[in-house]
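Every protein chain but one is kept in place in this view of the complex.
Coming up: chain A.
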Amino acid sequence: MLEFADIWNVLFLRDYNTRLVVICTMLLGCACGLMGGFLLLRKRSLMGDTLSHATLPGVGLAFMLAVALGGDGKSLPFLLSGAAITGVLGCWAVLLIRNHTRIKDDAAMGIVLSVFFGAGVAVLGMIQTMPEGSAAGLESFIYGKTASMVLSDFWILVLVTLCVLTGSLVLFKEFRLLCFDESFAASLGWPVKVLDVILLGLVTAVTVAGLQAVGLILIIAFLITPAAAARFWTNQLDRMLLLSALIGGASGWLGASLSAFYPRLPAGAVIVLVAAFVFLISMLIGSERGVLVRWLRQTQLKYRIGRQHLLRALYEILEAGRSDGELTIQAVPFRQVRGRRTWSDASLREYIRRAYDDGLLEVQNKEDSIRLTEAGLAEAAQVTRNHRLWELYLIEYADVATSRVDRDADMVEHVLGEQMVARLESQLQTYRSAGSLVPASPHPIVPGD
């Protein structure tokens, strides 16, 4: 059974055996999150996948070369250099295919990714038959093996994280321009290709450094998932990158800690699952673009519009029924309101219920008729006024035909802010002093039944 103290010790880096691994994956997560943000916005996610798969033959070939040169082949910087070289070669092959044939991006990446990976598996197979090969443990690059991380991994990761951090701080403006509008960047004279190479170089560094921890198959998820999750929370690039780095770091920290308790679970998979969990949560409740927020906003808008339609319908009914002078509040039969628009019974009753809750209506005779309160009448007049101001504006300035102005105004009036209304008023001064607060409708109002 797990002891609470053990969990505590691992999470807060008190446990000597896991401390290094947890710090390493945390650093990697930060670097991945940061670069992943740019990769995602540059629309190069699949390029990252190609890159990581193409590292495998490099690892194998570097090992064979080292053995041929008389070493034991396990020097990590040497292996990672090999990985970086074939990784970049893979990307280059994609660009070559794309630029010189009519094969499209996705097909080019599919081809390169699988061919390089296949070559890597073949090379690894050959290494297995070598006498020195059996103990090489190169397969850990495929799925990752955090437990095998040592102090030299830590230093490599520190170096890579520093590079990525400086790179994205110093070149923030340049990368933003490159990712948003490449051709405009080029027209300003920025060396787009050089920037692209720097970006790719940093992504390569992160990918290669992450091979040990999460493996080449899963590293792409570690790059993209935190960035995609962060996007749900903010509309600003700098905040998104910061958040992405934090989510990446936290996933690395939690994931590595969890897998420390269950040694049979590969750490790479656990880390990616943690990141995916954060993504899922963000997708649901993200404050800017989360599914829930969007749904809430839409529902709110729907009810606001419904309420305004209801109030305006009531106002116009009263307006049509008045003999002269002041508008007086009277009870209006439900079916008459119902006939004003094409709304369903259920939704109209819902709007009425909400307006009643807000003290705008009184309901009489078991909802057979409704009556505005004083507050309700004030708001109804306001709503009707906005609608008519907008209609007049459309007729006057946007050349909208009188016959269809009602529908056009319908769409916009609900989102008019106070400022906008003030501006409309000043532009339509002539209508302002037309006697009443609410200008007359510029089109005949179709009466309800």
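Some notes on this structure:
Just so we're on the same page, contacts are C-beta pairs under 8 Å (C-beta built on N, C-alpha and C of every residue); 3 or more make two chains touch, one makes a residue touch a chain; residues count from 1.
In this section, contacts and distances are computed from a predicted model.
Between the names "Membrane protein", "Alpha-ketoacid dehydrogenase subunit beta", "Glycosyltransferase family 28 C-terminal domain-containing protein" or "Metal ABC transporter ATP-binding protein", the one given in UniProt for the chain missing from this structure view is "Metal ABC transporter ATP-binding protein". Only one residue from A:Ile111, A:Leu171, A:Val197 or A:Ile395 touches the chain missing from this view: A:Leu171.
Checked against the full complex, the candidates A:Gln236, A:Gln298, A:Thr328 or A:Gln364 give a single residue touching the omitted chain, namely A:Gln236. For the chain left out of this panel, the touching residue among A:Trp92, A:Phe180 or A:Trp295 is A:Phe180. One chain of the complex is left out; on chain A, the residues touching it are 41, 43, 102, 170-174, 176-177, 179-181, 183-190, 231, 234-237, 240, 398-399, 419.
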